[in-house]
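A single protein chain has been removed from this complex, and every other one stays in its place.
All chains are identified by letter, namely A and B, in their written order; residue positions are counted from 1 within each chain.
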Amino acid sequence: MASQIEKKLTPSRILIYATLLLACVAYLIPVFIMIITSFKTTGDIRSGNLISFPEVWSFEAWAKAWSTACTGVQCNGVSGFFWNSIKMAVPAVLISTALGAINGYVLSKWRFRGSDIFFSLLLFGCFLPFQVILLPMAATLGKMGLANTTTGLVIVHVVYGVAFTTLFFRNFYVGVPDALIKAARLDGAGFVTIFVRILLPMSVPIIMVCFIWQFTQIWNDFLFGVVFASGDSQPITVGLNNLVNTSTGVKEYNVDMAAAMIAALPTLVVYVLAGKYFIRGLTSGAVKG
Amino acid sequence: MAQLQLKGIRKTYGNAVQETLKGIDINIESGEFLILVGPSGCGKSTLMNSIAGLETVTEGSILIDGRDVTNAEPKDRDIAMVFQSYALYPTMTVRENIAFGLKIRRMPKEEIDAEVERVAKLLQIEPLLDRKPSQLSGGQQQRVAMGRALARRPKLYLFDEPLSNLDAKLRVEMRTEIKRLHQRLGTTIVYVTHDQIEAMTLADRIAVIKDGELLQLGSPKEIYERPSCRYVASFIGSPAMSFIPLTVESDGGNLRASLRSADGEQIYVPLPETLAAYEGKEIHLGIRPEHITQPLAHKAGQEATSSGKFRIEVTEPTGPDVMALIKINDTEVHCRLDPDHTVDPGEPAELMIDLSRAVYFEAGKEARIDI
Partner (left out) sequence: MAHSGVVSETASQPARGRLTQRLQQWLPKLALAPTAAMALVGIYGFMFWTGVLSFTGSTFLPSYEFVGFEQYAHLFSNARWATACANLAIFGLLFIFCCLVIGCFLAILLDQRIRNEGVIRTIYLYPLALSMIVTGTVWQWILNPSLGLEKLMHDWGWTSFKFDWLTNPDMVIYTIVIAAVWQASGFVMALFLAGLRGIDPAIINAARVDGASLPRIYLRIVLPAMRPVFFSSVMVLAHIAIKSFDLVMAMTSGGPGYASDLPAMFMYSFTFTRGQMGLGAASSIMMLAMLLALLVPYLYSELRGQRNG
């Protein structure tokens, strides 16, 4: 009976669909504007308006944003920053995920006196306002000779990302029945064998969640990038911000938008391909965080 | 096969006040099928985990074939366990599941293959060997879990409520299967369940545990007929044993007691001489449903039987029997009638009470009076 009601398009249901669609438009329009603007020429921007299509679709702005736009005193586009972000994000994601997996395994299946307290203390790292650690971290990186290096950024992202990855893995492994661990122990497997042979093969979904969450966080980070990096190690977000806020010359919104697209594309692609895992990470991070 | 000795096992969790196990002593003979039974939370699973080495005991010792394994790691005890949730490794095929323990013990590959084949044949799971656990039904998973345990040919098998997750029909089938396997392989088995029918049908001996204490250890027949205490008496058997309060009277040297029906009719039943010490006192008579029946010709006139009219309160036909509820001395009592013997709820019926298997308890005390 219920399904019969559902299929009829009553006025109230039309209203619901209309509202939902309107919201879709509202969410989509900024990126739509970003895309069409990035394909406009400078003259096109003056003559058209926000949502008018380009007269001619031009890749000029993209090319300029990538290789010749000024980001402060240098005018080499954002390409260098883009590669810096890759060099920073990939190792940071891998290391923080690996650590999170091991921590989650211990905190769910090999709990000891004090391990729960340790977990709570670690979780606070998810809530930490990072401003409160910026100064000591900068000083420490300086002492270690890692100031303004990609390695330094990787370390920072691992230190403050591991709280999230541990949370993900711990909550996932709590759902794995303890009997499985008992069975493996009776089969003669120890700490390492159980993890490698039994748990890791089951962890593909949560590894995906972790990869995507960490990649998005690290790629999109601005604070650590602007504080701990300079010149040749700065990530794309800093590059984009420098480009947009460089006050020399005429403001070129098409180049700004193209650069913003370049900065947004990797995470957008990941989101489109694996949005399911992204949303899972988002909600599970929030509910328990 | 091996012998298992549990000596004074005590266990207290962390900083808990209450002991989970309060000194358990059991000797399990080689090839014996021992069932640990009790209500949930009684400590039977803790005891099982302690035998397996998955939990440490606070006091006492565990010996397998005379070797003290109290502090040994699970893998060094040569024990296999079948879990309620089966605990099959979800990313491995059935074959890999069975072979896992053998691989870890570095058995040569040909021997592993041969062993997997042997076990698969024994349990008739050969067609399933290359499937993943998620592709199997509950009963098939159960078989694989047993196969994994059998493959290592351990000294001792532990079964932790292995049938609880199966539906009623499959449970009966698997029960028979386990019994057949035990008879064929002569393995030593410790089996935990809260299902008293499983306990009665499978066990060589049953250990009834409650609140961390061993209440009684004996054969199913002993447990059923001579329960050590009120709790065991009511725990084993369904419907449960009824307890009727009565006063021991003397009638010219013979002991007797009066039973009053709900309609006020009274009959006298003879009591054994050994109750003489309780003359004039109230005691409780424990009687099982099958000993209150319609009049049976072959029992009529025997010393321990007596008859009377009792009003039937409720009837519950089960097919082979009709379970009926009557009132004796203001206490509800179950009886088991023949379905051909028609009785109507609310109407009185002539019933025969056979006290030859009855047991007696002092009022307000747990232990059975030894007669």
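Note that in this section contacts are C-beta pairs under 8 Å (C-beta built on N, C-alpha and C of every residue); 3 or more make two chains touch, one makes a residue touch a chain.
These numbers come from a predicted model, not from an experiment.
Interface note for the absent chain: among A:V174, A:V204 or A:L268, the touching residue is A:L268. Checked against the hidden chain, the listed residues A:N103, A:T150 or A:Q234 yield one contact partner: A:N103.
Mapped onto subunit A, contacts with the missing chain fall at residues 6, 13, 16-17, 19-20, 23-24, 26-28, 30-31, 33-34, 37, 45-46, 49-52, 99, 102-103, 105-107, 110, 112, 115, 118, 121-122, 124-125, 127-137, 139-140, 158-160, 162-163, 166, 190-192, 216, 219-223, 226-227, 237, 240-241, 244-245, 253, 256-257, 259-260, 263-264, 267-268, 270-272, 275, 278-279, 282-283, 286-287, 289.
By definition in this document, only the chains that are shown with their structure count from here on.
Here subunit A touches subunit B in the complex through residues 177, 179-180, 182-190, 193, 197-198, 201-202, going by the rule given at the top.
Within the complex formed with subunit A, the residues of subunit B that make contact are 49, 52-54, 73-75, 79-81, 83-87, 89-92, 100-101, 104-105, 148, 152.
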